[in-house]
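Below are the structure tokens for one structure; questions will follow.
Every protein chain but one is kept in place in this view of the complex.
Labels run A and B following the written order; every chain starts at residue 1.
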Amino acid sequence: MAAIELNGKTYETDEEGYLVNLADWDEDVAAVLAEQENVQMSNNHWEVVNFLREYYNEFQIAPAVRVLTKAIGKKLGPEKGNSQYLYELFPYGPAKQACKIAGLPKPTGCI
Amino acid sequence: MLHIVNKSPLERPSLDTVLQAGADGAILLIEDGVYAATRGNAVEDRLKKAMGTLKVYALGPDLDARGVADRLTEGVTVVGYDGFVDLVAEYKTNQSWL
Partner (left out) sequence: MTTKKFMIVNRKAPYGTVYALESLEVVLIGAAFEQDVSLAFMDDGVYQLKKGHQTKGIGMKAFEKTYGALEDYDVTKLYVDQESMAARGLTPEDLCVPVEMMPRADLGKLMEDQDVVLSF
């Protein structure tokens, strides 16, 4: 089992680098996860990451990209609820990369 | 003796078999078996009738998980995992109707 060591804390990760325990997540480990994904976190990135955490909290799942796009559009407006915007923030897949940084499991239906 | 039933009464005949065997002692309902202890279930009357000779217990965490703790049939005693252990210790033999 892999792990991230940070500030004297150990964060367990699976073989693909996702956090094993949702409750371990904090902004410090998110920054490390983002670095591993070569993502420079801006306010727009945090907005999506926090949105995903809220979504998970409410529905207990990480949404598929199509659903994420639609739900973000509903909450943050159409200029953000489109796949071009989200892929610019997370070039290797918004669901996959943003979920990893948010400390969520890999989205259901993600291939 | 203690009869432990972990199957829903509408999915498997386990509970009916226990009741028809004219068992005395106690029935402990666990896992999907706890649905038998809910008001409005088709076995409610049969279970109530059996309460004359049998004590009926249901495992609290399993009732909670299924969202049915608030519709418990009258006369059923809710126990926790500690109560489960006490019941197994109290009766000389037990049968799990898996």
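Convention: contacts are C-beta pairs under 8 Å (C-beta built on N, C-alpha and C of every residue); 3 or more make two chains touch, one makes a residue touch a chain.
What you are looking at is a predicted structure, and each value in this text was computed from that prediction instead of being measured.
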item	value
Touching residues (missing chain, whole complex) on subunit A	58-61, 63-67, 70-71, 108-109
Residues belonging to subunit B that touch the chain removed from view	6-8, 10-11, 31-32, 35, 38-42, 44, 60-62, 64-71
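By our rule, only the chains that are shown with their structure count from here on.
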item	value
Intercentroid distance (Cα basis), subunit B paired with subunit A, Å	44
